[in-house]
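Quick one: the structure is below, and I'll ask about it shortly.
For this depiction, one protein chain was excluded, whereas all remaining protein chains were kept in their positions.
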Amino acid sequence: MLKFITDEKNQRFIVPLVSVFLGFIAGAIIMMITGINPIEGYRALIKGVVGNPRRFGEWIVASTPLILSGLAIAFGLRTGVFNIGVEGQLIAGSFAAAAVGILIELPRFIHLPMVMLAAAIAGALWGLIPGFLKAKFKVHEVVVGIMLNYTALHLVNYAIKILPGSTNTKTVDIFESANLSSKFLSSITKHSRLHWGFIIAFLGALIFWYIIERTTFGYELRSVGFNPHASEYAGMKVERNIVYSMMISGAFAGLAGAMISVGTFNYARVIGGFEGYGLDGIAVALLGNNGGLGILISGFLFGALKAGSSAMALAKVPKEIAEIIMAFIVLFAAMNYGIKRLILYLRKEEK
Amino acid sequence: MGRKILSLLLVAMLAISLFAGCAKAPEKEEPKAPEQEEPKATEEEKQEEPKKEATEDFKVGFVTDTGGIDDRSFNQGTWEGIVKYAEEKGWTEGTEYQYIQSNEEADYIPNLSAFGDDNYNLVIAAGFLFEKAMKEVPPQYPNTNFAIIDAIVEQPNVASVTFAEEQGSFLVGVAAAKTTKTKKVGFVGGMDFPLIRHFHAGFAAGVHSVDPSIEIVDQYAGAFDNPGTGQQIASTMYEQGVDVIYHAAGGTGNGVINEAKNRVSNGENVWVIGVDKNQYADGIYDKENNKSVVLTSMMKRVDVAAYNIIEAAQKGEFPGGKVTALTLADDGVGIPKENPNLSDDIIKTINEYKEKIVKGEITVPNNMEDLKAFEENLK
């Protein structure tokens, strides 16, 4: 067992698992300090996620945008850009999806793909700006990304209000043919909001893996990400690839936005501030080791902590505990070097 | 060595958590046990007999919006009402009553549902933002009653509570008209939607009922949580010669109050009218003499609403599918009992108007069109 844990080849998934484990231990300690029985707390969390079919459905609903925004962040990181602008691209995508869902009416099999495409394109265009500025003028993508997050927030809040029928807080409901919701899914999960978006999240993870690992294009993007100098030496168009990286990352973020507007809500909302999906995406990508499968798993984990926090609240565990656990997991995942050292230490002792 | 320490630590932690689990459980149950037995043992049991079915295991849940339980506004007010009722009944939080805070809008539906899953008898939410969620969740939980404050939802197991904000606003309008020296008063709204227009129209009607020549300046801040904007708007209005401002802008209104405090400290003579609760304390600029810039407040008793609805539900008289409009007549809206800044004369006038409204002699407009008609009638 110990041998398995300390084996070099298994570190890729052992380290995140240890991070999660330590995160939950830390959460337990906090609960004990605040006078809560951690076993009760975690029982409530588990109940809150799989306690009944509706909760299971809500868990998937909460995880879907997290997975896609995690993929967006990871795609950037794998190809050498830090796309902090995921939040803004997500907002742009959520609006574009809703707008296409409201302004036109088409048969579902055309409409729904169009909605998704619109979201991806909007996110990609919002990612294009920092990508272009980075490639052409060496402006750091983080600075531009943060600015564009605010721009997207306020621009979209304005744009929502000018859509036909919008109130000051939200748009009208989108056409049935454009939303992801499904009576079937809802009925098998006892009226949860479960929608078809999880399939898009799965497909997204698959496409992510496929582009990065299997295609010549992905090889180029990775090469540019790891070493732009060597990529230039090898005749790759480094600047163009940076723009592509940002756009693809933005497209994933846009899809994450669509999950919220045409999945969870069925309308676009005026929001007062960032809802933090972009930052959550960083956590998901970090824990998921920037790999497609890893992100799927870590997305579902963070989704569970989000979705389970209401059940924890019912068991008198403050919802902040769930947030603290998430924060600890991220902290331990970021300390991955330290955890590797710890495992190495175990290996030394073993001998 | 290190590994041993580590494993020791883990074992210790597990042991502690197990111990905590064992130690806690009896602690929790012991005090509860006599409580449950006591009523059975006493005579009360007989008296309570008919009600008992409704009383037993009655559980009330409350879902906040993203503002949280301590927003100094309607979430807090509603919760205070629930707590008041619970304390009277000797309930414990977490057992008979509980709240869940929403982290984001996407949580509204799952949070309402969570109470439904746990078979709560009554689930309350405050704010019209819950309107959509309240349409979708209650049909899935026919055995649970729901209540929404500030919006109307037509479902058999949903009680809607609204307030006649225009009536209370009418009264503070009268106070403003009687107080202003410059014949200019102001209205600051949070965001421009129908609910806030209730305040606006009622206030204007009240002002012009006293003196149609008074000019009313109005502006909407675009946010309920931006005191900075509130202060700017107030400053502009006071510069224009306005000397009384009525705000219906939540946190944004705190900026209005601050601006008034600054001006009064500099010797100017300006006033603010508070909203939702008695804001007198928020406007105090001279602690020693308890002097405040808040002329009076338009109180909206969400706490009363919450209290009443729980009481009704427990009595088995839950007004499901109905709209309860709380008015001046029920003291659902109105001005505080104590108004140190209003002369007896003004209070007298206000009470006269109040009577007329309660009697139905005056119908206060709650939107801008009705207001126009109302003002035409005054001429």
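Letters A and B mark the chains in the order given here, with residues in each chain numbered from 1 onward.
We take it that contacts are C-beta pairs under 8 Å (C-beta built on N, C-alpha and C of every residue); 3 or more make two chains touch, one makes a residue touch a chain.
One rule holds for everything that comes next: contacts and distances are computed from a predicted model.
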Listed names "PadR family transcriptional regulator", "Simple sugar transport system ATP-binding protein", "Chemotaxis signal transduction protein" or "Cytochrome c oxidase subunit 2", with the criterion being the UniProt name of the chain not displayed
"Simple sugar transport system ATP-binding protein"
Contact set of the excluded chain (shown chains only):
A
Among A:Ser19, A:Asn149, A:Thr169 or A:Ser223, which one touches the chain that has been omitted from the display?
A:Ser223
Which candidate, A:Gly35, A:Pro164 or A:Gly235, sits in contact with the chain we can't see?
A:Gly235
Residues on chain A that touch the omitted chain in the whole complex?
7-8, 214-217, 219-220, 222-223, 226-227, 229-236, 348, 351
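Please note the rule applied: only the chains that are shown with their structure count from here on.
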Nearest whole angstrom, what separates the Cα centre of chain A from the Cα centre of chain B?
36
Listed in rising order, the residues of chain B that touch chain A in the complex are 1-3, 6, 10, 13, 16-18, 20-21, 24-25, 93-94, 98-101, 103-107, 109-111, 113-115, 117-118, 129, 140, 191-193, 223, 225
Which of the residues in chain A come into contact with chain B in the complex?
25, 28-29, 32, 37-40, 48, 51-52, 54-55, 58, 62, 167-169, 190-193, 260, 264-265, 269, 271-272, 275, 306-307, 309-311, 313-314, 316, 319, 342, 345-346, 349-350
